[in-house]
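Note that one protein chain is taken out, while the other chains of the complex remain in position.
As written, the chain order gives the labels A, B, C and D, with residue 1 at the start of each chain.
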Amino acid sequence: MSWFNIKGITNPLTALGQVAKKPHTIRFPYEEKPAAERYRGLHYNDIDYCIGCGNCAEICMNKAIDMVPVEGIEPKKGDSGLRPRIDNGRCCWCGLCVDVCPTGSLSLTREYIFVSPNPEDFLWMPGISNPDGKDKRSWRSNDLNFSINTYEREKMPMLDPKERVKSFAEVVLGYEEDQARREAQRCLSCGLCTEACPEHMHIPEYINAIAWGADDDSLRIIYDNNPLPETCGKVCTRRCEEVCALAKRGEPVAIRWLKRYATERALNADEIKEIVNPPIAPKNGKTVGVIGAGPAGLTVGYYLALRGFDVEIYERNSRAGGMTMYGIPKYRLPLESLDKQIEYMKKVGVKFHFNTEVGKDISFDEIYQKYDAVFIGVGLQDAWKLGIEGEDADGVWSAIHFLRRVNEGERIDVGNRVVVVGGGNTAIDASRVSRRLGAEVIMLYRRRKQDMPADWEEIEDAEAEGVQIWTQGIPVKVITDEQGKVKALRYVKAEMVPDPRGGRPRPVPIEGSETDIECTTVIAAIGQSADYSFLPEKYHDKVKMNRGRIIVNEWGQTDDPKIFAGGDAVNRVADAISAIADGYRAVKGIVRLLLGEEALKQK
Amino acid sequence: MNRAFNDRESQKILDIIKNFARKNSLFILAYGTGCGAIEIPPTITSRYDAERFGIRGAATPRQADVLLITGYLSVKTLKRVIRAYEQMQDPKYVMGFGSCTINGGMYWDSYNTIKQLDKYIPVDVYINGCMPRPEAVIAGFVKLQQLIQQGKALGWKHYKENLEWYRQNQQKVIKNWRMPDYNW
Amino acid sequence: MADLQKENLLLEVLKNHFNDKIFDLKVQRHQRVHLRTTTEQIEAVLLYLKEKLGYKHLSHISCVDWIEENRFELVYILWHPEDKINVLVKVDVDRLNPVAPNIDYIWPQANTYEREMREMFGIQFPGLVGRKELILEDWDDLPPMRRDFDTLQYVMENFEFRSGREDAQNVRETIAKRTGEEIPEFAKKYSR
Amino acid sequence: MNIWNLLLSAIVTTLLGFIIGVTYMGIRRKIVALAQNRYGPPIYQNFLDILKFWSKESNIYHGVMHHLAPLWMIAMAITILLIVPTQYGSKFFENLSFNGDLILILYLMPFGQLGMALGVGQTGNPNSAIGVTRGLSLLVGSEIPFIMALIAVMIQYHTTSVTDLVRIQQEHHTWIMFSSPFAFLAALCVLPAMFHAGPYEVIIAPAELASGPMSEFGGKYLGTMMSAGSIFMFAKLTLFVDVFMGGSTNWLWLIVKTFTVYLFVIAVGIIMPRLRTEQAIRRLWGWPLVFAILAFIQVALF
Partner (left out) sequence: MRKQKTTTIYLGPQHPGITGNMMVKLEVDGDTIVKAETHIGYLHRGFEKLMERRNWLQSFTIVCRICVPEPDPNEENYARGVEEIEGREVPEKARWIRMLVLELARIQAYLLWYGGQSASVGLYTIGQWSIGDRNYVLDLFEELTGGRVYHMYIWPGGVRRDLPKGFKDRVYKVMDYIEKRLDDYDRLLFDNAIFQKRAQGVGYIPPEKAIEWGVVGPPLRATGTKSDVRIDEPYEFYDQVEFVVPDFYKTSDVWARALVRRFEIRQAINIVRQVLDKMPEKGPVWNKIPNPHKWRIPRGDAYVKTESARGEFGYYVVSDGSQFPRRVHVRGPAYVHGITLLEKILVGQNISDVSMIMNSLGTCPPEMER
């Protein structure tokens, strides 16, 4: 009976004791308790770090984030120029946008108070609306373990370095299916890569197709604007991967390997034809002549053939492929692979004239008269000279000639010690080929290792194969023995001097540091130049040159409207994908010229 | 003497007094319309103690001054909210909590919640957050107090003047409109 | 984890009692048993489980819309308080003529579940009492939980979003436009 | 004493009653807040509340009785305050005290509730109706012990005038709470019920009835009711002090005494949850009634 429950009355009385206590109230707004270090408040975006990839907008299930252009931020390669704008009338502060941000520029702050009578105020440009938010960043993705993105690339199976040097077998083995799926899943599909790609391939699309298991679709998308995907899949310089959003803080998506994976699904030309099955327009009666069966020429040939043109390609050598055939070692791009692609082109209707050198076997004039348009894709056939004493000695090679000879199947005796001068991809190729020929190889490069223009992957592979890289050495003299054979290479050590104009540091020889390297062969891989001797004099005022390159307009057209040009002979990048891009540009130019603007629009 | 106490002047002084009382005595209607209601108890209890500002709960719309729309409003609740709002006595204020009242928030694609609160009832202050934490709620109240002091929290007048427009919007989503007239 | 003795025993008992009236019996894992039956048999199965085997607690009745297979799948989840096993009894209901037996005389709380399914999926339970409107009010569209009801489309038709966000751009399209890249139609489904 | 003087003193008393009553309520909120580990509103908060309600621009009314209920309440409150002598020996604050006023007060006290009941009847809000029913039940519950205690005191001192009671206490330098402890205890026990505070707040019981009878009252009506409540509260406190604690001869002393009594109400309010109606009545008719009967026995014996 609670009437006698004395405890029931007295115990509650103790509550009155609280009156004497100091209240634990936080007297906001007069006194503030800072939010926790992880508090998920308003957004902040480090505008300079942001690359506008739009992943935040994509992950947001509330569609709270818009990508909008911002004044003062110019789009460039690897930066879409757009920046996220948050609609705080949608946001739920889950922080997924932060966790998915590949650069880590987006974060949440400890600020959270935002009160306004006007609902329109709640559109908010993080980083621009709150430039002071940088010090208040709280929820960040600086620990990659907690980022939703996978930053590690799927490991590419390769031959063991010890095995590699024994033969010209292909080093890279290609992804297995599950590997490719996993790697393709990593892609965030932002499309920044497409801008860096000279050819603007549809990269996110074909990678997504792989991720979804639609390999055929993937190949079809790839063939949409690249007729040599397998070549690119193996040897592309992949500037796309440099700007990959994931590359900011991790390893980029292996775009090249994925393309390679997709192309390898088709085992031969028939299968490619079956899968890609491009619509071939009926013949339109126009004819186009192409000089040089390099990537640029092949591109022109393929896409014009698809559009109903009669295309004939003139090639000096016995095989198509140009530099990809003769300049790239077979352990990177096997012969069969190239043959498969050329075979497919023939099936589509491209005609080849091999062993037909323009200017010798057939004159340029004849071609010019015969065809409605001419495309010059001759590339760079001559090598730059070292310009040092004794370079005409026996055993001094230029890299492209060396590689060409090797690729033609010749087994060249390089002796037991080879010095390769240069730091580009060609130098690496020459070094690795020399290794395969059984020599000890030293690469001599003027600058530091981080300045080398070659791919870091290639450098690593070369080193794994036992190529020694000597840096900051400038060759000064080739020392020959009595028979005129190379005995040694003399070089000076160089120190790096910062360029006062802000360019990259220049190597300056150190007085008296001459050293000799004993060697049996010296290979110079320092650059190439073109040979335009086939072009008669009368065209020279129409086909203008600038430092060895043909000048063309935005359609790949020279001043003679009938003559188009592309490839290494035109661009200074000198890689396969740029050549393809030039070719594709010229295709459009030729279509425009011969069929008119209208035809350009209907694909 | 007459001049000093002309109507306008005395009205002004009266307004200042009135607004001072109004801003310092905000009774909130105890209606938890959505998620944000869970942060109301912390706001009005000991740790944040909104009663310092004269904010306290009122049990019925007749006694309340502020209607808190604490987040999303389902269409079914909207009907009740409109009734509650219209029962409240002028001047009355509405605070929209969080994203959902501004532009749909998390439930932007839900078939059962409204997306823009100010299409259906006038809103005086929006508070950012999903849900706004007690500090933010208090900041919202402080802002509301400022607006009242300046005589700018006039949503209730706007509502009366544009009743037609509001009715139209309300009736668009509330399909079965069985409601008493305004101020019943 | 633990051995599945009790679970297997249950399957044994059920198999013996119902023979081929139940099928797809499966021990998913420790404490989870799945089985499937037909709408004709469901009451008998549930009653047997409840009265004879002691599955006294009805945890849940769920419904899954398999629109591609033209069926609703009702899932009755029962719990045995002593044996500590969840049995998931599944029944397929024709999607075009969705009728399932009312079981609220077995468990009173089934009433709410069934009313919700009636409202959200349009499944009829003959003999079910209670207000037609449990959750929604004045709903005149398709039952909203059906797969063919598109909530976003409904929202677009009935509500408006705040303006001012029309200038949003798609990163992929912006870049493509700038570079002059033409994404072929068949590839667009792989764009994001 | 002329009529003007009377009128002036009535106005002053009402004003003082209002100010003190409202301040007490503010202090109550402050103390409750402190017990709840917080700062609470400023002490003048209730003035602002009332002022705000008075400044409301729309006032819904449901009929004449609804309109009259708050007026009824405030009239009743002021009347009681004017009858209860606030200052002993002061000519000015003598007010309307007369012989037999105690009985009149006892009659007047339920009037507020009755007026409310009539007003609420017109609002049609079931919560209000239930609240008023409860209020009347509770009134019956609390009035019986309280009236019994007062009657015991009246019998003991052979007077029906509050002024007389105060005079007796002042002259004998004793308080009735000591001379008639059982009556005091009985009255003390029902005191929270008379203030609708502590465990006896079934009438407004927010968790049950929204705010009970006031559910449909807003704006100026509510402001009036709050003012009436404050005045009434002060009147009741003064009555209690006058009857049991010897009244007072100056305002300060009155404030000290009334506030002490009020503190008791506050303290009980902090620690006690709400009783159900029937529990409340059973409780009010339990010990308080026993005390009241004991008070009668005491009167009979001495």
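A few notes on this one:
In this text, a residue touches a chain if its C-beta (ideal position, glycine included) is under 8 Å from a C-beta of that chain, and two chains touch if they have at least 3 such contacts.
Keep in mind that what you see is a predicted model, and the values were worked out from it rather than measured.
One chain is not displayed; in the complete assembly it touches the shown chains A, B, C, D. Screening C:Glu43, C:Glu137 or C:Glu182 against the full complex identifies C:Glu137 as the residue touching the chain left out. The chain omitted from view is touched by exactly one of A:Asp99, A:Asp121, A:Glu440 or A:Asp560, namely A:Asp99. Which of C:Leu14, C:Ile42 or C:Leu58 touches the hidden chain is settled by the complete complex: it is C:Leu58. The chain not shown here is touched by just one of B:Val66, B:Val94, B:Leu117 or B:Met131, and that residue is B:Met131. Residues 29-35, 37-39, 41-42, 45-48, 57, 59-61, 72, 74, 76-77, 80, 84, 106-107, 109-113, 130-131, 133-134 of chain B touch the missing chain (whole complex, contact as defined above).
Residues of chain D that touch the chain left out of the display are 32, 35-38, 126-127, 129-130, 199, 201-202, 205-208, 210, 270-279.
Hidden from this view is one chain, which touches chain A at 2, 5, 7-9, 11-12, 14-15, 18, 24-25, 35-40, 58-59, 61, 92-96, 99-100, 108, 138-139, 145-146, 148-150, 182, 184-189, 208, 211-212.
The definition used in the following text is that only the chains that are shown with their structure count from here on.
Look at the CA centroids: the one farthest from the centroid of chain C belongs to D.
Chain centres here are Cα averages; for chain B and chain D they lie 35 Å apart. Per-chain CA centroids place chain B at a distance of 39 Å from chain C.
Counting partners per residue, chain A has 23-25, 27, 87, 89, 119 as the residues that reach two or more other chains. Contacts with at least two other chains are made by residues 162 of chain C. Counting only pairs that meet the touch rule, the chains in contact are A-B, A-C, A-D, B-C, B-D. Listed in rising order, the residues of chain B touching chain D in the complex are 17-18, 20-22, 24-25, 27, 30, 45-47, 49, 51-54, 56-63, 65, 87-91, 183-184. On chain C, the positions that touch chain B within their shared complex are 136-138, 140-141, 144, 149, 151-152, 154-155, 158-162. Of all residues in chain B, those touching chain C in their complex are 75-76, 79, 102-104, 108-112, 114-116, 119, 172-176.
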